[in-house]
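Right, I'll just put the structure down here and ask away after.
A single protein chain has been omitted from the complex, and every remaining protein chain is retained in its original position.
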Amino acid sequence: MIRGESTQASVRRRLMRLRLRLWAESAGATLKRLGRNKSAVAGAVVVTAIVLAAVLAPLISPYSPDKMNLNDRFSPPGGEYVLGADHLGRDVLTRILHGARVSILVGLITVAISIFTGGVLGVLAGYYGGTLDTFMSRLTEVLLAFPYLIFAIGAMAMLGPGFWNLVWALCFKGWVEFFRLARAGVLAEKTKEYVEAAKVLGRSDLEIMGFEILPNIVNPLLVVGTLRMGTMMVMEASLSFLGIGIPPRIPTWGSMIQDGYRFILNAWWLSTFPGIILVALVLSVNLVGEGLREVLDPDLQTF
Amino acid sequence: MAAPGDKEVLSIKGLQVCYRTDRGPVRAVRGVDLSVREGEIVGLVGESGCGKSATLLSVMRLLPFPGEIVAGSIEVDGTDVLALNGKGLQALRGGTVAMVFQDPMSTLNPAHQIGAQMKEALRVHGLPSTRSVLVDLLKEVGIPSPETVLGYYPHQLSGGMQQRVMIAISLSCRPKLILADEPTTALDVTIEAQILDLLRQINRDRGTAIVLVTHNLAVASQFCHRIAVMYAGQIVEEGSVKDVLSRPLHPYTRGLIGCIPRFRKGVPLTPIRGQVADLSENHEGCAFYPRCDKAVPGCLETLESLLDAGDRMVRCHRYGVPEYGDVAAAQDSGCS
Partner (left out) sequence: MRGVKILERALAALPIMLGVCIVVFLFMRLLPGDPVDIMLGEASNVTQEEIDALRSQFNLDDPLHVQLASYLMRVLKGDLGYSISRSSNVGKLLLEALPATVELALAAILIALAVAVPLGIITAVKHKSLIDRSSMACSFLGISMPAFWLGIVLILIFSVHLKWLPTSGRATYGLVPSHVTGFYVLDSILTGNLPALKDSLRHLVLPSIALGAAPAAVITRIIRSSMLETLRKDYVTYARAKGVAEWAVIIKHAFRNALIPAVTVTGLEIGGLLGGNMVVETIFGWPGMGRLVVDGIFSRDYSLVQGAVMVYGLTFVTVNLIADILYTWLNPKLVVGEKV
């Protein structure tokens, strides 16, 4: 009895190790194929550069993001301030570097929460069906009936500005897409023979969902997850632009564009530069996402 | 079947087709000569990927990208097809030559009604397309209640009926030649016989020449006057149905005949060993060499043209050589 159990445990351990190795191998293969896609590589390089700049922002910034120098108000770019200075005499470059932190964090955190919530709920709903599934599916249909930005604006109007409020407002609807992808994937997979086989072998539901089905449905989640990081960043910028996203004291690209917009007639650089970097980052993230799509799930319809 | 006339409707000489793929060129057709006379039914037989369809599509100049005709000449009813463009090509397609495709389900446009699809063919060739013309055509191909069917969408018809509609469309502009690319492969066996009957009837009544592409030797044998057997982009044997089937000269043809199931007890199927030749490779000599049980080293020399074997042709080194075996023996026993 004891021996039997320990054998079983060691078989499980070995199986686990095998699975990990297989996953690592397929991840390696994916990266290798992604490496052959020039635009994806270019995107990855830009993303990496911006992420590095954001992480190192306090070290590499020429000024402090909040340092005002009223004598230098509206200094045009090219002089002492590389990308110019704003209406309070703050360095635009410095604020762009610090603003990158917000964009990247919002993109990462919201997508992580959305994928996790949506994925778990979707797998459960798809696997068990029943009332849970019906309820969740109806709920997602209703949530999908709101344009994303409107929904986020409505939520922010109620919650008020703030980093975490923004994250919640975005995740509130963000999980829906992943739920539907995961659920559809599970529905397609769960009738296949390998799942039947796993059931016959006495695997628990949790093992079947986690180890058998999940690896087969995870690709579209990863692709859409990558692309949505870009969407979330645009969303954050839009909300901050409207003044209902991140509170004004934290530098973000959206609020910088908003500040610049007020002085559009005499200082073009204030809105232009944060916008360019925002577009560059979102574009690069999208390029990586498209590259991933081509490798992982060429038939997936995106955007 | 109508007795074939003397005039040539289709004449293909030295046709070579190449697909320039990412993994290098694939030579799908390597020097095909084929001639079809008025009112004649010719079967083009061979396994999938032997270049049958590419040959047909070349006649219509419809080779899909990256396929390309690299050498040879094609004449339809005296017109040089390869020199045509624009209007001339449009007049040829569906006008002088009509085509019937393999799977009617995917070939008829799902978004248009049957009547509209028939009308279109007549209109582009400047022919009257009144309702009565359409109804007559549908009647001719044996569609019940043609009036109703005109308003149907393709998915409302069964496969056999869809194929009849396709045949009606191909008939509509009174072509000299119908190219039928596996017209019955997607259909049930009982329907297959009906469709072949219909084509035969058209051949008889209208004197339209037909080229039937099929992988099914049995179908070809019932239906055609003449058969050309293709292997690896070449015609390996050509002759009248009777000759080719009763006394095949090429080992490949013999192999194909051996693969036809028979309803006799105790006759085992004899499959051809090996795999279909890879067309991306350049074959020295006979392409069938690796699979041939009669092969000798001399087979690796290139055979430029078909050998004349009386009123038939064969592409085999060993033809006419004394040790050729049973075929040569048959030759000796006076059946030239």
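Residue numbering begins at 1 within each chain, and the chains themselves are lettered A and B in the order written.
Note that a contact is a pair of C-beta atoms (placed from the backbone, for glycine too) under 8 Å apart; a residue touches a chain by one contact, two chains touch by 3 or more.
Everything quoted here is computed from the prediction, not taken from an experiment.
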Per the touch definition above, residue among B:G95, B:P183, B:G233 or B:P248 touching the missing chain: B:G95
Among B:E8, B:E47 or B:D103, the residue in touch with the chain that has been omitted: B:D103
Hidden partner chain, touching residue among B:I69, B:M161 or B:L212: B:M161
Option touching the unshown chain, where B:P144, B:P271 or B:P297 are the choices: B:P144
Residues belonging to subunit B that touch the chain removed from view: 60, 62, 64, 90-95, 98-99, 101, 103, 106-113, 120-121, 124-125, 143-145, 148-149, 152-153, 155-158, 161, 169, 173
Subunit A residues touching the omitted chain (full complex): 138-139, 141-143, 145-151, 153-159, 230, 234, 237-238, 241-244, 257, 260-261, 264-265, 268, 271-272, 275, 278-279, 282-283, 286-287, 290, 301, 303
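In this text, only the chains that are shown with their structure count from here on.
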Centroid spacing, where centroids are CA-atom means, of subunit A and subunit B in whole angstrom: 56
